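The complex appears here without one of its protein chains, the remainder shown in place.
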Amino acid sequence: MNNTYDTLVIGSGIAGMEASLLLAKGGKKVCLVEKLPLIGGNIIKNEESYPHLECSTCMVAPVQQEILQHPNIDLMMLSTVQKVEGEAGDFHVTLHQKPRYVSLTACIGCGMCYEPCPVSLKNEWEENLSDKKAIYIACAGALPNVPVIDPEHCLQISGKKNCKACQEACMFEAIDFSDQENEVDIRVKTIVVATGFELLDVSHFSHLGYGKLPGVYTAMEFERLFASNGPTSGELTLRDGEKAPKSVAIVHCIGRKEQGYCSGVCCMSSLKHAHFVKHKLPDASITHFYSDLCVPGKLSQKFLHQVKEEGVHFIFQTDPEAVRVAENGSGLEVKYTHGKGVQETLSVDMVILEPAMIPDKTASQIAKILAIDQDNHGFFRTLDEKAGSTETSRSGIFVAGCAEGPKDAQYAVIQAESAVGHVVRSLSVSHTE
Amino acid sequence: MKTTTAKSLRVSKKEGVRKPILAFLKSLLTDAVFDAILIPMQVPAGDSYAWVLVKDPSLLDQANPLAPIMPVQGAKALKSLTRKGEGNLKIAAVMRPCEVRASVELAKLNQIHLESITLMSVDCPGVLPVADYFENPGESEKRFNAMLSENRWGNGSMKSVCQICEQFSILPSSDFHFGLMTGSESSVVLISSSPKGQRVLKDRSLDGSVSLSDWENGIESIRQERKKERTKRFREVQSMVEGFDGLLKTFARCIGCHNCQSACPICYCRHCYFGSEASKLDSDFILKKAEQRGGLSFPLDRRMFHVGRMSHMSLSCVACGLCSDACPVSIPVADVFSFVADQTQRTFDYKAGEKREEPLPIRQYRLEEIKGVEEWVKDAEGVES
Partner (left out) sequence: MRLKIGVYVCECGPNIAERVDIDRVIKVISSLEEFEDIELVVKRYKLLCSNDGQAFLKNEIESNALTHLVVAACSPRDHESTFMNVCKKTNLNPYLFNMVNIREHCAWVIPDKAKATEKAIRSIRAGIRRTLHQSELLERELDANPDVLIVGGGIAGMEAALMLADEKRKVCLIEKTERLGGKSIFYSQLLSRQGNSAKMIQQKIEAVQQNAHIQVFTETELESVVGFFGNFEIVLKVGKETELQTGLKAGAIVIATGFRLLNPNKLPQTVYQKEDEVYTTLEVESMILNEGKISLKSGKSPQSIALVHCVGRDEKGYCSTICCSTIIKIARMLKAKLPQISIRVYYRDLCLPHKTDQQTYEEVKAEGVDFIRVKEAGIQNTSIEYTQIDGVKKKESADMVILAPAMEPADGTEALAELLNVSLGETGFFQEAHHHLNPVATSIEGIYIVGAAQGPKGISESVAQAQAVSGKILNRLIPGEKIVPEVKVCKVLEDFCTGCQTCLEVCCYGAISFNEVKGVSVVNEAVCRGCGNCVASCPSGAMRAIHFTTPQLYREMIEAIR
């Protein structure tokens, strides 16, 4: 592995992938760092993406393939940035890579190794809705199609037992229990930060019952439940795995007040969720609790009308977060305020909470390592006086995607391309100097 | 902008409609409203008709806007005239509605140029099958004219596609129309429905106070009868061609002459695949096929030819029936093709040649098109599970 690059891209979500690929195609050498064992980011968790309801996996898979195969991209998975020194044009970066225990070159992804593994764990990538083995891939279709071993729970690696079940099952001698963590020093001229987002943890809104009432789901859980490569292979059932919900409440703006911003995309994804339910369970009744329908852009409102026509109800709440969800027999009841302060209840089988988008949990640490500013929400700050630019407070470092603030995939890609524009400009400047 | 104006021509019972129409057309030539008129004309021997581009007004005496047969489709004549672009002459083409529709289809396919052409349509009683007519042209003329004057439209001796034709009168795509079915025998209504049509009526001294309702009622009542007949006939055709065997049987007589294709106004390809080298097969391959089936009949690909032609032109088929006229072995080609065309055109909510501004279905994509397919896929999935 060559250790000098034109650009270090941190995060392999839609923004990070677009930035890497665009640069690589333009002949730039890119090091792409991803903390997970797979690439693709949050977008591949979605079965379909609005407004065209295009299959996300199908849409993104060719991009992922190109990333994996492009000679100008060195992909470092299971890796994090430890240290950054130097300055624009010559950053010295130390990366830390965790062991995968499975060779990316030898493994062909046949999947023979999972079956014999005796360990069973919750699959957190699937929002804990399904189980995985100690050697696993996140979900069917994950790329690269190469598993990883969880060292903490693997009997062999954790030293609990001399188990070699997976190694024996592998025809390609791809599994190496002695794989070690690794520190890599590289030198890069520019850095693009694309660390993405996560959804606000809603378990602290105790009145919404998440974590206590099994019928309450987060938006991300629902996305996986609907996904054809997800825990239920796309079958829409409650946590018992059998019963399909007859009635669903979708509660908007969870955490909007607390966070102090509107995430701008959740209304559209909640409408998409309503459409999903209607699509799979045409007789299910669906009720949205919302305060503002934020459907910006030239195509979104049409989708809103389409969903309204499908027979989905909308109930206005001054503050949707103030609804209460309680147990009601085998189901749930949603208490809300109707009209001028009248309390009403609605019985449902399923509640989907639509939480705010917040920065990825690694954001503060990365901000410290890169010495770039965050805003008061923890997103990376761009220069106000250069409205719309992707330049951060530090020269040579650019930010793209939801690491900069909540946004949809389109705008994330736009920012990635913008960051690439800045990267290429600064490279040509340092070149001519 | 669509502008409709109507006037009327007086007709005496003895004269019939042909003479006053020809006199009117003659005045258009002498007053230089048009430089030439394309119209069917009886051949000198008096036993058939040909398309003639008339410059000399006196020639119009032999013309017949309501010829009893259609040996050549008018759109073909118009195509010969304008295929290589247009001259500066202003030309009127006096045609049956199916000829107007074929012309409009060909114009959409850039095979005809209509910029300087005024399309004049005539209420069409239908035409006789050419084979019937040629048995005794003189007798046939008399029979046809009698039917015309007695208003016995949709008569059983007309071509079978004519008997079930619903688009036999004014069309949104014609510039000018001669309405014959006025109920009273004393007038022909003249309707202009485009700026080009307006030019025709301008400065003509004609009876201006016309009520169109008699004519409209007359047309509508014929249309209703034909509609009924059409449903019935299509059911018969369906049971005739349904399934692979039905199709084989219907076209079993085919001798592979491709006359239907030559006569068809819509089949406009320079070279047909079915006549090309590409369609020829190695003899080894043919032997193998014969071995598989036990035997193979020649010429090859006779049914495939019909299915292929159908899939190529059915969206533009105007059901003029020339293919049946052209068939030397009396296969009811037009009945089958018009039946299929009715279904394919309905799928895309399209009527060949009816409106000029309607794009050809193959050139545009509409979301609704997919919805039908989705339903179909769902049904298919349902069957499987």
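Letters A and B mark the chains in the order given here, with residues in each chain numbered from 1 onward.
Note that in this section contacts are C-beta pairs under 8 Å (C-beta built on N, C-alpha and C of every residue); 3 or more make two chains touch, one makes a residue touch a chain.
A quick note: this is a predicted structure, and the numbers were derived from the prediction, not measured.
Counted over the whole complex, the shown chains touched by the missing one are A, B. Checked against the hidden chain, the listed residues B:Y133, B:Y268 or B:F305 yield one contact partner: B:Y268. By the touch criterion stated above, the residues of chain A touching the omitted chain are 14, 18, 22-23, 25-28, 49, 51-52, 54, 59, 62-63, 65, 69, 105-106, 108, 110, 112, 171-172, 256, 260-265, 292-302, 305, 316, 339-340, 375, 377, 379, 384-390, 405-411, 413-425, 428, 432. Although one chain is not shown, part of chain B still touches it, namely residues 84, 109-111, 268-271, 273, 278, 288, 312-313, 359-360, 362-364.
In the analysis below, only the chains that are shown with their structure count from here on.
Distance from the chain A centre to the chain B centre is 61 Å, each centre being the mean of its Cα atoms.
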